[in-house]
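One protein chain is absent from this view; the other protein chains keep their places.
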Amino acid sequence: MPTLKKSAPSLGFVATQALAAVALAAVALGAAMLPIVPAVAAEPVRIGEINSYTGLPAFTVPYRQGWQLAVEEINAAGGVLGGRPLEVISRDDGAKPGDAVRIASELVAAEKVALLAGTFFSHIGLAVGDFAQHNKILFVAAEPLSDSLTWSKGNRYTFRLRPSNYMQCAMLVEEAAKLPARRWATVAPNYEYGQSATGWFKTLLKERKPGTSFVGEQWPTQGKLEAGTTVQALAALEPDALFNATFAADLAKMVREGTQRGLFEGRTVVSLLTGEPEYLDPLKDEAPVGWIVTGYPWDQITTPEHRVFLEAYRRRFGEPPRLGSVVGYTTFKAIAAALEKAESTATERLVEAFEGLEVMSPFGAIRFRAIDHQSTMGAYVGRIAVKDGRGTMVDWRYADGADYLPADDIVRTLRPAP
Amino acid sequence: MSMAHLVVQLLSGLAAGSVLFLIASGLSIIFGVTRIVNFAHGSFTMLGAYLTIDLIGRLPDGGFGFWAAVGLAALVAGGLGVLLERLVLRRLYRSPELFPLLATFGVVLIVQDAALALWGPEDLLGPRAPGLTGTVLVLGLRFPVYDLFLIALGPVVLGLLRLVFHGTGWGTRVRAATEDPEMAAALGIDQHRLFTGVLFLGSALAGLGGALQVPREAITLQMDMATVIEAFVVVVIGGMGSLGGAFVAALLIGVLQAFGILAFPRIALVLVFLVMAVVLMLRPNGLFGRAEPAAGSHQALSQGSFAPPGPLARLVGGIALGLLALVPLAANDYSLIVLTEIFILALFAASLHFLLAVGGMVSFGHAAFFGLGAYGAALAVTGLDAAMLPALALAPLAAGLGAALVGALCVRLGGVYLAMLTLAFAQILWSIVFQWSSVTGGDNGLLGIWPEPWASGRAAYYWLTLVLCAGAMLGLRRLVAAPFGYALRASRDSALRAAAVGLPVDRLRWLAFALAGALAGLAGGLQAFAKGSVFPALLAVPTSVDGLVMVLLGGLEALSGPLVGAAVFHGLETEAMRGTGHWRLLLGAVILAMVLVCPSGLSGVVGRVAARLTGSARRP
Partner (left out) sequence: MTLLVVEGLSKRFGAMVAVDRVGFTLAAGEMLALIGPNGAGKTTCFNLLNGQLRPDAGRVTLEGVSLVGLTPRRIWRLGVGRTFQVPAAFASMTACENLQVVLLSHHRRAFRVWRSTRSWYAADALALLERVGVAHVADQRCGTLAYGDLKRVELALALAGRPRLLLMDEPTAGMAPADRQALIALTRALVRERGLAAVFIEHDMDVVFGHADRIIVLDHGRILADGSPAAVRDDAQVRAVYLGTSPGGRGQ
């Protein structure tokens, strides 16, 4: 009679379980042995920095060079808080918000950073901002554009440097309203950035110029715009003018296809971000002449503060700055200024210091507003031209961010009660 | 809208479809002969495009330089295809279909890093095609000559391929191998040489497709995945291995896309996947595909018997669990966070492992249910003001319901078709979450999903996660050993026999699918509260791939595999992200190494070593 018992407990079984235990223990131990920083008087001020370095190197590498320059300048000038150098612990978030949050915990719990900074993508900025609120740690968002970062999801611990979606749309609307165009069509990538930009542009333009009509819209998938059909669909609407929020590769193919098919002839295009070197340079001599854009004409700005920055940046890295470089540079200059103003690394003191903080940027003086934690950094608005085989901006002006924000009583309704 | 606009829109759609066909035809040929789902196909398309731009810069200006660059790029892509066949695929023709699929995914990751190193991160805009830069008037509207060229190229390539397959000895052998691999082998056709040739042809077509995109679009590092997924959809809709099917499907997608965006501008994101889902539900083998023979050339994914643990294993497991419960007394906050994440990933991987290894169903969209759980919990908090525990209870419920729906539509399919249909549904769900900003927050996600005060401490949440994940995984283990688990395994071992002894195979598979979805959903719910926020990325393809890698890493044949896989994977990922910028390269290499060197995973390796050390082999 054979037994029903199974063969002896298989070794593989025990072994895998043991292996699992060992693996878990190793992770726990590894994490536990992270350096604990001793509290010494002249120790550096540690700043945790998170960005999508591997996910978006074209944008984040200039940004990194920007903050590196700022940190070098600050430390060469004797650091902050009476001689303490800045030490930046920089991490890649792999373009994943979940990883960004884990890294934020690691920076706070294990690296004992005084504050967090960085991020490019809106959703990652929002995730880290939410983490900052939950864990009561200061977060200076550098690049994310989403309005919700300072408005609907705004919180006490999150500040943002770059002009928001709303602000850049408001700058463009001012120009768009001067055009004779009445019938508008829009094209934007189908996600929050594109949706909110299109939404604001429509609302603000109708407010400013009643009688404007929007005759149709296209919502290509980000990164997968099918240029021929999208261009043709826009042309079929026969609008007087176009609003565009696509960028990068989508923009490039739309410009090429649209130019060939005559979409832009006799129509003005108002376009978000297109003047930023990050997006303009890859278009080379095919940059769409005459488009009204926000951007950064780095080679033409002659203000002393910009000239100093430009020279220092080129000396250090041997290449011209991108917009990201200015953002990275200014973010850390602002952090240093806040540390000095707060005379402390304590979070609550830093938050108070940031509210109303005035700091000099390559674009001129800016202020972090106490009301919504948005900085007043602006953008350059102008038209695209092609010179020497590459795109550039002409007829540009600096639009100060302070002039393109809603009235305070409106802003108060946009933010959750503290 | 005028007639002229409609006609030009149709032509634009046909041009887009034509390019899609070039790429998809190569994929279809490769699948037809090798039965391998080749993710690296998109990488060859991307490389074809980058190489073209690169070569144009090195060759003399003008028409000759441009077209020579296009031809050379296609040849190089073909050569890389040969390399892929010789070095990787050749070793995997007999392994379960998941393995070559994952191996080629590993190649994708490696190529991405290589392309980044070679050509830099910026998008590249190549020159237009000399001689074809102009436009012609079609009913008074301008239409690019280059698009006309593309429209003509599609049928020409189809014709040439038909000529090759029907007019040459080599083509006849390829067709024989496509229709009946075993017969072809029996007839003495040298499979290795045939496969090498097919990989060359298919990859060269991918390269050509990429090269011909240069005059139309900017070339980016994201081009590979975007292309390959769309090409898959085309191949699946057309019927795998059917060239004519791929042609019809590509044009269909091109044209549907063109008119779809006129009527519903927001549909671009989901349209192709909707079409695929509908076609597969109506015609499970695609428009022109034939039913696969029940016993394909691939092995079953798992032969695992998952015997219940003996006393020693229970003891070790119990002690390990006890030690884990004590960790918060000694460890710092950060290690608790990492361990919490590992438990969550382990549960996610365990649910996928259950589906793959016990149920024999390869899902390429399991993240959909992880994400559904996370969003279910998050929406309960933000929308219904639910407390944490009810929200956590809702997570598996929402995901299980979603999985039950999806499962009802796809469990009767097998093998690659099931994998592709789950992928399609995951993409559709992802698109909904991504676009429906007013409810899901779109790509900005939902924020503020933090645990209630009693569980908000790192240790408290750690314990909560440990209890729920360990409980779910032990329950799963119990289920596998119970009649349901055996009946499911019976369906996996032989669906025919299972049905012949009265087992309701489809119902068993469906319930298993729903259960796996529910458990993934529980993991998702825990993830939402661990991170405080949820994002569409939770449902996206990379998350599904992470799950598959964890399962594979841990080994399919042991129930503790997912735990090992999750711990090692997460450890590697966090360390690699801290240390290097080459996470993709590393992950790709790990995947290749696992598939090629130790397909039984870490648990298999350790099991063998342990058996050898103690000198006592298992009973036969």
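Labels A and B are assigned to the chains in the order they are written; within every chain, residues are numbered from 1.
Following the convention adopted for this analysis, contacts are C-beta pairs under 8 Å (C-beta built on N, C-alpha and C of every residue); 3 or more make two chains touch, one makes a residue touch a chain.
Being a predicted model, the structure only gives us computed values, none of them experimental.
The chain that is not drawn here is touched, among residues B:5, B:128, B:216 or B:489, by B:489. On the side of chain B, touch with the chain left out of the figure occurs at residues 302-305, 308, 478-479, 481-487, 489-490, 492-494, 496-504, 508, 511, 620.
Here is the rule we use: only the chains that are shown with their structure count from here on.
On chain A, the positions that touch chain B within their shared complex are 6-21, 23-32, 34, 53-54, 56-58, 61, 91-94, 96-99, 101-103, 105-106, 109-110, 122-123, 126-127, 129-131, 134, 146, 148, 153, 190-193, 195, 216-221, 223-224, 226-233, 235-236, 248-249, 252-253, 256-257, 260-262, 281-284, 286.
Chain contact summary for the complex, chain B toward chain A: residues 1-2, 5, 8-9, 12-13, 15-16, 116, 120-125, 128, 133, 135, 141-144, 147, 216-220, 222, 226, 257-258, 261-262, 265-266, 268-269, 307-313, 316-317, 319-320, 323-324, 327, 330-335, 337-339, 341-342, 434-435, 437, 441-445, 447-448, 450, 527, 531-533, 535, 537-538, 554-555, 557-558, 560-561, 563-564, 567-568, 570-571, 574-575, 577-578, 581-584, 602-604, 606-611, 614, 616, 618-619.
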